[in-house]
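For this depiction, one protein chain was excluded, whereas all remaining protein chains were kept in their positions.
For reference, chains read A, B and C in written order, and residue numbers begin at 1 within each chain.
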Amino acid sequence: MFSDYTMNELGAIFAMQGFAGLILFSVFVLMALGLAIIFGQMGVINMAHGEFMILGAYVTYLTSNLFADYLPSVFGLYFFVAMILAFIASGALGLFVEWVMIRHLYKRPLDTLLATWGLSLILQQVYRSVFGAREVGVSIPDWMMGSLPMTDMIEVPINGIFVMVLATGISLAVYFMMYRSSWGLQVRAISQNRMMADAVGINTAWTDRLTFGIGCGVAGVAGSAFTMIGSTGPTAGQLYIVDTFLVVVFGGAASLLGTIASAFSISQAQSIMEFFLSGSMAKVLTLLTVVGILMIRPQGLFTLKLRK
Amino acid sequence: MESSSNRLFSARDLIGFAVLIAIIFVVLPIALDGFRLNLFGKYLTYAFVAVGLVLCWGMGGILSLGQGVFFGLGGYCMAMFLKLEASTPENTSIQSTPGIPDFMDWNQLTALPAWWEPFNSLFITLIAVILVPVVFAFIIGVAMFRRRVGGVYFAIITQAFAAILTILIIGQQGFTGGVNGITDLRTLKGWDIRSEEAKEILYFVNGGLLIVCLVIAQYVRKSKLGRLLIAMRDQEDRVRFSGYDVASFKIFIFCLGAAFAAVGGAMFTLQVGFMSPTLVGIVPSIEMVIFCAVGGRLSILGAVYGALLVNWAKTSLSESFPELWLLGLGGLFIAVVMVFPNGLAGVYAEHVEPRLMALLGKSKAAAPDSAANETPAE
Amino acid sequence: MTDRKSPKTTIRQMPEPSRRAFMAGSAAMTAALFAPKTLFAADYPTEAVNTTGLAVTDDTVTIGILHSVTGTMAISETGSVQAEKLAIEQINAQGGILGRKIEYIQEDGASDWPTFAEKSRKLLVNDKVASVMGCWTSASRKAVLPVFEQFNGMLYYPTFYEGLEQSPNVIYTGQEATQQIIAGLDWVSETKGAKTFYLLGSDYIWPRTSNKIARKHIENFLDGAKVVGEDYYPLGHTQFNSVINKIRLRKPDVIYAIVVGGSNVAFYKQLKAAGIDMTKEAPLVLTISVTEDEIRGIGGENIDGAYACMKYFQSLDSPNNIAFVQAFKDMYGEDMVIGDVTQAAYLGPWLWKAAVEKAGSFDVDKVREAQIGVELTNAPEGYVKVHENHHLWSKTRVGLAKADGQYEVVFETADLVEPDPFPEGYQ
């Protein structure tokens, strides 16, 4: 299939395809980080994760309208404000949901799955009632929609770079919170031994709530970023849920590094296969490979061996 | 207790079964017109899945979010047979290749794929309806349970299977009918399944099969295996160190649940007249779990009422308030998990039964009324 | 070159008599819409116009509306529901049908095909509706089709679709695939000199069948043109960077895109971000799946410069259409947009009304018979006529997407295109 092209062209295409894989990787990391915090550290299965992302997207939509109406001169910068607002909105909803629902279910992880699925249905209907059934068009600042010509053959989309920078930034932020802050220490202590953490004076209830809130907030930021590449509608969140869970589970639930490694391997596999196969078959093969590996190595890529 | 629990049916079980049989075979057919009865027949096909989930999830602690896969495989096997029967050369004379299913013709297939051939035989089809999903469940079960994958991981991986199968069915539309599914099914061995009488007969066949499955489930529940499932759910290690191979029991119950779901799927195809990938995916699979949860995850009879109630509510709510339906369903999920973890059966056992007992002093007179409360009135 | 005028592929003209009728009838029919001749129910006794027990009383007739109000398809189907309700209201304002007001029972298909089948059964068996306006996806239509045939109902189906179907119980008010596709391909070949095409679609029957027809047409009937790639992605897929790279590699003149739903939004945003400028000539984007409705989600600035090929655009400059757009906006708000399917859905009640009045009866068999040859001269899209294969004769147009979310009509076929649901050269 490559005989018609010059080496130069092929090189450029492979470079761009590698870049496409990196963008997909960043997308996966953004999707999965919030879930990795919630699922990995708290053991809660948040099926409404996609809806928290979409909340971030709707907040971005509202912010863009606000800027277009009242601050058109600085419209190009609204996106940064929108991401912060998205974090606050999704995080606040997360705190509320934890307080009302999740905290009663820590001993029943499978039940959190059902309850949060119910929550996702409710959120979808709320979005539909508030914003309408149609997708909303989020206007992206012009500087983000375009590409940087690297050579005369290779062009790199700016929003791709933006997503990559964002993914790196948030990963670092989460890393520092988890491994360099006292909150992170508390979270990890709780995930290993809740009773003991309680006994040594960690406010487990508040730490849990904060963890859930931060996980949801990160989802909100991801949703905000995805307005650049995807659609914003009441049911758009559902599209992400299977991929997201597989990334987290495949990485080994308790490991942040595992989540990133798994996002990397799944995205590269999918991106390479998409180039050679039809998109649908690439997707099926990727999922099957992931599930197959999980059957052989159910604990995921990275795990701590614990003494039971 | 020792002696009573050794029998297949306690007096209480007997009354429960009798009430359900009366509802399915007497009350509903009398109270409902043909259209509504067919609808309830459709709801009852979900009850097969819910009963299987009681065994797997309620008793065994194995939550599968991929029961739609087995429901779908059973349904597709049945649909393939019916489609072949409907695709006679006369019916399909307009096609470039008459005699093959229409969707194959649209996709330039000029001959029936080899793996469709066995579905020309009703006998092989009926075997395949059960066997294909069970073999599939067995492979998943061996792979997962031998490696001690359980709990949330199992749930997520089964969910991934539902996603994979859906994409595969849609992508291979020349062989599967794609997103449209396999539609326009007409006759079963020359018997028109679309007629009113056929639908009524199918309803009763469906009800009969459901009772058979319930009796099997009751037998499993009352056998030592049933107690082992509960034991495994709560103290898996202890069971292992009492000398049981835990994985083989999990595989067995998962396969049994898959077989129930498959029967439901096949009956769905017969009663509704088509099968489509929307019944295989993640959303229907999770909805099936909620049928079970609403009915009571520990009660096989409750699961049947759960499937009936939720679907009936879905139909009637979405007839009058389509916008509210999702809110209602979402609220139901949360309420069942947080307030009524044992579902209808739990509410009945905790609140209704004792009061009725106190009122009437006798369980015999009490049960029919109370069960009627659980049943959606039409 | 000789191939190109093969009788199977050229746009067939209306038979002469019809065309004359069209010319003559045009003025009269336009007048009919605005000053209808009043029919009185008393002239049409119920027992005479309704011999099969439909829901018809002395002053009302009940029809069904069956679309998804919830679920993933609600996004697309909302417009159709609105258009159908608008048409019903307008018909009622003119005195209804045979002196009877139309009442409707709306059911939610919930984006779930078994639910569609169940609800259609309810509408036909329990509610005895006289006709049903409904369905959007092919899957939902396939699910309800056996029900309509079994209980002899009448369905008015608004979506452009893949063809390969001709049911006595369905009137297809949207275009079937050959009507929509061939004119656009001919246009892009003739006016843009396009030689190479990259076919892309969501993975289900409509894009696959449409691309199949497109491929046959490109390879067999367009001079020296070829298909350089064909790809399908699962519904809901949101990552298109890989396929965009493939497109760069193959350098097609035309990206022929039939992506639907949420994937649409992702595809166009990523296409733009990847630096493929659609306002330049090559590669140009030609789509048959993006109406004004979809652009609202995509964002006009992201699809600026793409071409769409369908039978109706909101910007169509004709008195009929301007009046229709105004009425739609008056009813649902100024910010409403109207796409091809919405307009086709609007035709449903009008076509049914015309057939009922022609038959002088609500009986489905009589309506079906009367329906063939029914014309609407004042439809928003212009003149349409029901073909004996239950599809509509209609013009096909090419629109150029603008940043404001509207299309500018750059081409329309000179004649009405004959519907051909079972195209022989394309199987």
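We take it that contacts are C-beta pairs under 8 Å (C-beta built on N, C-alpha and C of every residue); 3 or more make two chains touch, one makes a residue touch a chain.
In the analysis below, contacts and distances are computed from a predicted model.
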| item | value |
| --- | --- |
| Hidden subunit of the complex - UniProt protein name among "Sarcosine oxidase subunit alpha family protein", "NADH-quinone oxidoreductase subunit J", "Hydrogenase-4 component E" or "Urea ABC transporter ATP-binding protein UrtD" | "Urea ABC transporter ATP-binding protein UrtD" |
| Touch criterion as defined above, residue of B:88, B:195 or B:223 at the omitted chain | B:223 |
| Those residues of subunit B which, in the complete complex, touch the missing chain | 1-2, 5-6, 219-220, 223-225, 227-228, 230-231, 234-235, 237-246, 248-249, 252 |
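Assume only the chains that are shown with their structure count from here on.
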| item | value |
| --- | --- |
| Graph class of chain-chain contacts, one of line, ring, star, complete, other | complete |
| Chain of greatest Cα-centre distance to subunit B | C |
| Separation of subunit A from subunit B, taking each centre as the mean of its C-alpha atoms, in whole Å | 34 |
| Residues of subunit C engaged with two or more neighbouring chains | 69-70, 203, 232, 234 |
| Two or more partner chains touched - positions in subunit A | 125, 128, 238, 278, 280, 283 |
| Subunit C residues within the subunit B interface of the complex | 69-70, 106-108, 110, 112-115, 117-118, 121-122, 125-126, 137-139, 142-143, 145-147, 150, 162, 164, 203-205, 208-209, 212, 232, 234-235, 422, 427 |
| Footprint of subunit C on subunit A - complex, ascending | 5, 9, 13, 16-17, 19-20, 23-24, 27, 125, 128, 132-140, 144-147, 149, 155, 157-160, 226, 228-236, 238-239, 270-271, 274-275, 278-280, 283 |
| In the complex with subunit B, residue positions of subunit A that touch it | 39, 43, 45, 101, 104-105, 108-111, 113-115, 117-122, 124-125, 128-129, 238, 241-242, 245-246, 249, 278, 280-281, 283-284, 287-288, 290-291, 294-296, 298 |
